[in-house]
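The complex is shown incomplete by one protein chain, all other protein chains being positioned as in the whole.
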Amino acid sequence: MNYILNSIPFRTQKPRNTGYTMAMDKGLSLREVEDFLESNGDYVDIVKLGWATSYVTSKLKEKIDIYRSAGIPVYFGGTLFEAFIVRNQFDDYRRLLDKYKLSFVEVSDGSITLDHDEKCEYIRTLAKDVTVLSEVGSKDAAKIIPPYKWIDQMQKELSAGAWKVIGEAREGGTVGLFRDSGEVRQGLVEEILTQVPEEKILWEAPQKEQQVWFIKLLGTNVNLGNIAPNEIIPLETLRLGLRGDTFDFFLDK
Amino acid sequence: MNYILNSIPFRTQKPRNTGYTMAMDKGLSLREVEDFLESNGDYVDIVKLGWATSYVTSKLKEKIDIYRSAGIPVYFGGTLFEAFIVRNQFDDYRRLLDKYKLSFVEVSDGSITLDHDEKCEYIRTLAKDVTVLSEVGSKDAAKIIPPYKWIDQMQKELSAGAWKVIGEAREGGTVGLFRDSGEVRQGLVEEILTQVPEEKILWEAPQKEQQVWFIKLLGTNVNLGNIAPNEIIPLETLRLGLRGDTFDFFLDK
Partner (left out) sequence: MNYILNSIPFRTQKPRNTGYTMAMDKGLSLREVEDFLESNGDYVDIVKLGWATSYVTSKLKEKIDIYRSAGIPVYFGGTLFEAFIVRNQFDDYRRLLDKYKLSFVEVSDGSITLDHDEKCEYIRTLAKDVTVLSEVGSKDAAKIIPPYKWIDQMQKELSAGAWKVIGEAREGGTVGLFRDSGEVRQGLVEEILTQVPEEKILWEAPQKEQQVWFIKLLGTNVNLGNIAPNEIIPLETLRLGLRGDTFDFFLDK
């Protein structure tokens, strides 16, 4: 920190177990990655190469290497996993993870229909070699999954070996955990939290209001994801009660 | 491509006749242009310096040179053409094109009232020396042009020598082809396509939902424009069926 302010809430430091921030890179150039890390490296715990952007990213290996040198793991968005699965290319996908020496992977079924046992089987298989993030929730706004199913799937996926489960929101923050308008499905989140440990969940929350809502519910060190590169520092100030939206929240505590 | 996925739709390669992507640069610095080209050079066919931003752009010549070295033509937004016309400075405009050695030009009447014969005359004159993109549609949301007029104007402008005609949307995507809300004027587009060859049209479609709509209507290799620099890679994944929105669309085909 650049100066001393009293009564700042406790913020975990890297390597973090909670208070995780996942950033979404949807096509940064190598120099943009360097710039991003210079400003935000301390506040980013993991980077997702959004959906299947890695397919068309130039200098992919070099990009992953830059993140790796900064101590920040990279993983491919779940849509890429699904693109391989829907084409019966699971073995190719595993080879791809090897080729780029990725130690994290996302397993999701946001765009495909996947029997849940089969999904858990993929988690179990992959978890032998890498750390698995598994995602619950559909990318289809019309597919509303009731809370008990979210809970059941999250629990089973954790049992199958997922390190954390991700609550789906997409890049825009308008599906899954959220309504079309971006508003949080509050009942859903609260019901999930009665059954799944908070530290095992990474909430996708790309919009500021969504981040504020989660910080007010779960505190400074809530795990948040799908944060745009230029919103990492703004998020960090929200976590610390140093932006209007959360300014009062941590005072007198 | 960085790895092999089966059943990816055929995508044209540069130099493209169809499947054109036009990016809008509204003030990138030289280094930002270099970064942009490193990541997106293969997916961008032409760059528009948005409206009259070139008037206040520093190092304009150097910027155009960087694009030229990458084999990507640059043109000034149509609003600049109109700014010269409304001031009776057409000859100055031609000298300007010469000065910067531009081989593409846009002729439009989105902000001025221009007799259509006169517009075609400008196209005819300019087409002797450079490649002309002509734009149909008003920037004024209140000026609704009926489909038969769009078609008539497009046909006449192509006859006058326009290489392609552009469907107007502005940077935001809320006029011309689209309603205030950004929704596509579907009937308009479909009626245009009964009379004007698809490959002769470049659709301005800055919003993701608009891009998805055109890709579903006209396929991977539809010509799209007014794409923001950081949305080029996302668009490319939409074209290839590698993002949630078009994920199913090219499978089983």
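The letters A and B name the chains in turn, as written, and every chain counts its residues from 1.
Criterion: contacts are C-beta pairs under 8 Å (C-beta built on N, C-alpha and C of every residue); 3 or more make two chains touch, one makes a residue touch a chain.
Bear in mind that the values here come from a model prediction, so they are computed numbers and not experimental data.
Only one of B:83, B:105 or B:188 touches the chain withheld from this view, namely B:83.
The residue from B:13, B:58 or B:194 that touches the chain not shown here is B:58. Touching residues on chain A toward the chain that is not drawn are 1-7, 31, 34-36, 38-43, 230, 232-234, 236-237, 240, 242-244, 247-248, 251. Listed for chain B, the residues touching the missing chain in the whole complex are 26-32, 50-60, 79-80, 82-84, 86-87, 89, 92, 96, 99, 110-112, 139-140, 170.
The rule is simple: only the chains that are shown with their structure count from here on.
With centres taken as mean Cα positions, chain B sits 35 Å from chain A.
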